[in-house]
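All protein chains but one are shown at their positions in the complex.
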Amino acid sequence: MSDVKKILIAGFGGQGVLLIGQMLSYAAMYEDKEVTWMPSYGPEMRGGVANCTVNISSSPIASPVVTKDFDVLIVMNGPSLEKFEKDLKPGGDLFINTSIVDIEPTRSDINIYRVDCNEVAESKIGNAKTANMVMLGAIIRKTGVVSLAIMEKVFNKVFTGKKAKLIPANLQALEAWDE
Amino acid sequence: MKPVFEYTKGMREKELHYCPGCTHGIAHRLIMEVLDERGQLGDAIGVSPVGCSIVAHQYMNIDMLESPHGRAPAVASGIKRVHPDAPVFTYQGDGDLASIGTAEIIHAAERSEKFCTFFINNAIYGMTGGQMAPTTLVGQKATTCVDGRDPKKQGFPLRMSEIISQIDGAVYVERVTVTTPGDVRKAKKAIERAFDVQEKKLGFAFVEILSTCPTNWGLTPTDAIKWLRENMIPYYPVKQFKCPEEV
């Protein structure tokens, strides 16, 4: 049977939700793992909420379409927590962006990580735009779904040209959050 | 003996299927004569419409293809991307261009396509047997308006040259007719200018040729010419709408 890890990342458009998923996907690919990334698209995109699912596995991934039993759930805003909390499997990992989410999860059969992305990004990196990378770092360090070490290679591929100067701050952001 | 007039090499030696008194033959010959004189018969690619002139490729001695109804300007746009230096033209009637194909002609002009369109306006559907066209004049009878076009019921005829000339991408727009030897010479001049505009890549060139359809108008060839002059020209004035300085 496959060891696929099913990850859902959800939030407002503009919070870097799709980007967090893509970074995880690049990392998995560079670690020679199988990966699929699937966005929500269409009217939802325009209505201000966005989500994507990422499957990472050591063997070929059958269905890219996942709607429940996620191993990891990342919620960047309140509505996403309300909508998707039930879809996390028992024992799964829930990451909450507490800078934005002001409601509490209701389940007790899961691991909960509270990440104040915006405050960490502003106080430690001095750049609010790295909030999504603070969350990405938290996910990687807590779940080990990909290694932190691979991220420099990912950033070198993704941030090219003028964006290359963003790499040090983003690498720093990955390790900025303390539990 | 020196010949003073010859069959143009641009026309294949085949008998035309057009009705007696129809002016498609004159328009065909003028376009082919111009291409022959420019030495471009070997490079030209033409697009024929759906309508009486669908088989124009049987007569014109150049590479040609048939377009779905109304889509000739889109087809020509595609050809021009593959052969940007070839003289490319569409030959379209009023049902094809002014009814089913209005979107295509408008957008070819909008994109300032570097090909020519020759628009044969005879104010009726010929091939299908005389139905009303968007260009049918007020009061003119057709098989789908047997009492004559009534503005209260069918609205008013479209003036395509006027519409096209409003579009910045259309740089050369002229309406001509072929009812007298003098008109024929002027029409040929307009066709030449259209190919000049294309060769210089100045933009979209559009020549409307007012034409007769004696069969579906129910007139003799000579009466048809008279009817065109008395009825069509007042509504569709023969004139040059725009012309770039370069030609």
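Read from first to last, the chains carry the letters A and B; within each, the first residue is number 1.
One rule holds in what follows: a residue touches a chain if its C-beta (ideal position, glycine included) is under 8 Å from a C-beta of that chain, and two chains touch if they have at least 3 such contacts.
The criterion applied here is as follows: contacts and distances are computed from a predicted model.
K.L.:
Hey, which one's the missing chain according to UniProt: "Septum site-determining protein MinD", "3-methyl-2-oxobutanoate dehydrogenase subunit VorB", "Amino acid ABC transporter ATP-binding protein (PAAT family)" or "Phosphate transport system permease protein"?
P.N.:
"3-methyl-2-oxobutanoate dehydrogenase subunit VorB"
K.L.:
Can you list the shown chains that the absent chain is in touch with?
P.N.:
By the stated touch criterion, the chain not on view contacts A, B.
K.L.:
Which is it among B:A76, B:L228 or B:C243 that touches the chain not included here?
P.N.:
B:A76
K.L.:
For the chain not shown, which residue from B:C22, B:L41, B:C116 or B:A142 touches it across the whole complex?
P.N.:
Considering the complete complex, B:L41 is the one touching the chain left out.
K.L.:
Could I get the residues of chain B that touch the absent chain, sorted low to high?
P.N.:
These residues of chain B touch the chain that is not shown: 12, 41-45, 47, 50, 54-55, 57-58, 60-68, 71, 74-83, 86, 103-104, 106-107, 110-111.
K.L.:
Taking the full complex into account, what residues of chain A touch the chain not shown?
P.N.:
1-2, 22, 25-26, 29, 34-39, 41-43, 61-68
Please note the rule applied: only the chains that are shown with their structure count from here on.
K.L.:
I'd like to verify one number: the distance from the centre of chain A to the centre of chain B, where each centre is the average of its C-alpha atoms, in whole angstrom.
P.N.:
The answer is 62 Å.
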